[in-house]
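Excluded from the complex is one protein chain; the other protein chains are retained at their positions.
Order of writing sets the labels: A, B and C. Residues in every chain begin at 1.
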Amino acid sequence: MTYLSDFTPNEMMTIAAARALSNDDVCFVGIGAPSAACNVARLTHAPDITLIYESGTIGTAPDVLPLSIGDGVLCETAVTTVSVPEMFRYWLQGGRISIGFLGAAQLDRFGNINTTVIGDYHKPQVRLPGGGGAPEIATSCQEVFITMKQTTRGMVDKIDFYTSFGHGEGGNHRERLGIATKGPTLLITDLAIWKPDPETKEFTVVSMHRGVTRDRIQDTCGWKVRFSDRLEETPPPSELELTTLRDLQARTEKAHGGKKGS
Amino acid sequence: MTYLSDFTPNEMMTIAAARALSNDDVCFVGIGAPSAACNVARLTHAPDITLIYESGTIGTAPDVLPLSIGDGVLCETAVTTVSVPEMFRYWLQGGRISIGFLGAAQLDRFGNINTTVIGDYHKPQVRLPGGGGAPEIATSCQEVFITMKQTTRGMVDKIDFYTSFGHGEGGNHRERLGIATKGPTLLITDLAIWKPDPETKEFTVVSMHRGVTRDRIQDTCGWKVRFSDRLEETPPPSELELTTLRDLQARTEKAHGGKKGS
Amino acid sequence: MAKFQSLQEAVAENLRDGDTVAFEGFTHLIPHAAAHEVIRQGRKDLTLIRMTPDIIYDQLIGMGLARKVIFSYAGNPGVGLLRRMRDAIENNWPRAIETEEHSHAAMANAYEAGAAGLPCAVFRGYRGAGLKDVNPMIRSITCPFTGEELAAVPAHRPDVTFIHAQKANRRGDVLVEGIVGVQKEAVLASKRSVVTVEEIVEDFDDLHPNLCVLPHWTVTSVVQVPGGAHPSYTHGYYDRDNAAYLEWDKISADRDLFTAWMRENVLEAGPDVFAARVKGL
Partner (left out) sequence: MAKFQSLQEAVAENLRDGDTVAFEGFTHLIPHAAAHEVIRQGRKDLTLIRMTPDIIYDQLIGMGLARKVIFSYAGNPGVGLLRRMRDAIENNWPRAIETEEHSHAAMANAYEAGAAGLPCAVFRGYRGAGLKDVNPMIRSITCPFTGEELAAVPAHRPDVTFIHAQKANRRGDVLVEGIVGVQKEAVLASKRSVVTVEEIVEDFDDLHPNLCVLPHWTVTSVVQVPGGAHPSYTHGYYDRDNAAYLEWDKISADRDLFTAWMRENVLEAGPDVFAARVKGL
């Protein structure tokens, strides 16, 4: 199993997410894996992709990854930087975003996400940061991509709080709520690529990353996993993809490691 | 009566309006007499007055009078120029304007204004330009000043259309409609200065311009005019006021007269 | 993704008979060249939206292209009335037109709501004003916290918006500066948009980050038409031709004079004439 030594599961996750993006996409980008994925896409097969960060920066092309959603490099390389109310009114609510990225502290099989609390909302065991832009990203973007590392704590049968709505109880639940957008259409983990079943909307594994087994996917997931009848293997990262990602991360490390206020 | 040969009624009207403005005022300025009055105030006793034109130009200090509400000189001399939606939301509706100026095709004794149609709305005898910003200027500015030349056609017993609301039927009509601002507090014509009666809100002549008679005011007004018990004479323009206004108009004439596209 | 086209192509591809169309510009940057091309191509039954219909709407209406006008102030700015529009409303010449009349606040909010993807705009307006009694598109909504009644009007969602701007870069991003009006909102609210520009530059690298830039993927068509706003003006390029606005008052006062002027200056002309018109301004 030497191939696994060539790249980490996190790298595979980021690169698989990058591949799902195209030149014409307008992405609402969050910090972390989504930001890395979007910029790898931009630096490889999708040079004209539009990246938008909720700080108001539209069409950014950072040469290093931002550490926060509002780093200076995003503004400096953007086509334009607008106010945050404008960002949420004209750009997100206006329906201009093709792909919104979300992460999750807890995720269920229908793509519903919790990043608000563990336990009861009013007496939480753990108070998480909250939803930020997620409630409306989940409903205003044409599609939502979710990235997360698989753990039984994170991928759960029932989430403690509906921070953002995926497919609800499945089926046509979005339609019933009057939501016109597609919702979660892709889940990319460190182990696999999942897509919602066209009818039930339950996330189904459609592609396993190289070296990953069905058991490992089930062991790190809190619900009974469904696998596609036509299960594929995710092509491992190409040299270009991996080099682009690693160079980006090295540049990032160098840029952000050096400075410290006195 | 030589004094009347020293200045025109229009000049008196503009200068009387200028005097009503102070350094701390934030004025929403219309083209014509209001624009001249505001700029005379700025060039004489109120150098720090804030002038706002609905084209989005905030804090302008034009050296010549603009011919339209969106002349380039307004933007070039402004503290900032914002979008028109922002102008109407943050600046006008936000309650930041102390004085709004309105003119009128038809005006009644309670400061209600018509600039929409003469005759029936759906089958007008004359279709006028319409309200533009007036309906909300009349209710969002802290106070409204009206300037117009007196004619029986313009100052009428009953206006044909309520383009903007003054004191309605008088008394506390504004309050009854939930309007928190003062409405028309001053009417300046070419012949006199009028203020609403504190109780009835009917416009009452408080000051006649020099050389003007009660009869002349009544003859040019379509309703039975009330005169204040303490009627004053409007001080004629000072040399500074008149020179400032005439210089401004001469500069304006020179600036706008010269150019013509081929 | 913005296409670079000729004005003839841009109008032919984007505007259809019966469309709802906005030509925006607040005194500044009025898209005269684009409106003239629409007149030459003779589109029919248009619903025209504009805060301040002025000369170009007088021309579109006078040439019989409009079925309806949605507006808030119909005047020749700084001069007076719009005589062709009046003639249509008062005398049905050359055809009857419907009007839907609002205040500026309502129109600005309606564009804002359109850009924001909302079905309606909510604002504090029309209190005591007569328009709400004659325009059924003015309704109200109650604040669920304070009980205050606010005005509501439908969002503007034009099929096509035409604007004029300073410049585009090679990607098709568009810069609008100076008095920016409602142009950004009008473009973002529309299904398709055509932008005429004074010039096309290589890139926008030296621009301040907070300027009004419409990214290329929000614009359908970019057309270079130097002088394309004349007799309106383009901040940084040429001044307003005030004399032309005064002249329009005379031309538009007479149906025959109007018809002759339109034939000579619009029907038998093309977008190229605009560059010459702004020389010396």
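The rule we apply is simple: a contact is a pair of C-beta atoms (placed from the backbone, for glycine too) under 8 Å apart; a residue touches a chain by one contact, two chains touch by 3 or more.
Model, not experiment: these values are computed from the prediction.
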item: Which displayed chains the unshown chain touches; value: A, B, C
item: Among C:Gly25, C:Gly62, C:Pro77 or C:Gly117, the residue in touch with the chain that has been omitted; value: C:Gly117
item: Residue of B:Cys27, B:Cys75, B:Cys221 or B:Leu245 in touch with the missing chain, whole complex considered; value: B:Cys75
item: Footprint left on chain B by the chain that the document does not show; value: 24, 26, 50, 58-59, 75-76, 78-82, 89-90, 93-96, 140
item: Residues of chain A in contact with the chain not shown; value: 31, 54-57, 66-72, 74-75, 81-85, 87-89, 92-93, 116, 121-122, 124-136, 138-140, 161-165, 168, 173-174, 177-179, 256, 259-262
item: Residue numbers in chain C that touch the chain omitted from display; value: 116-120, 122-124, 137, 139-146, 148, 150, 152, 154, 177-178, 180, 208-212
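Rule of thumb we're sticking to: only the chains that are shown with their structure count from here on.
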item: Where chain A and chain C overlap in contact partners, by chain label; value: none
item: Closest chain to global C-alpha mean, per-chain Cα centroids; value: C
item: From chain C, the most remote chain by mean C-alpha position; value: A
item: Chain A and chain C, separation of their C-alpha mean positions in angstrom; value: 40
item: Mean-CA-position distance for chain B and chain A (Å); value: 57
item: Separation of chain B from chain C, taking each centre as the mean of its C-alpha atoms, in whole Å; value: 28
item: Contacts with 2+ other chains: residues of chain A; value: none
item: Residues of chain C touching at least two other chains; value: 112, 185, 212
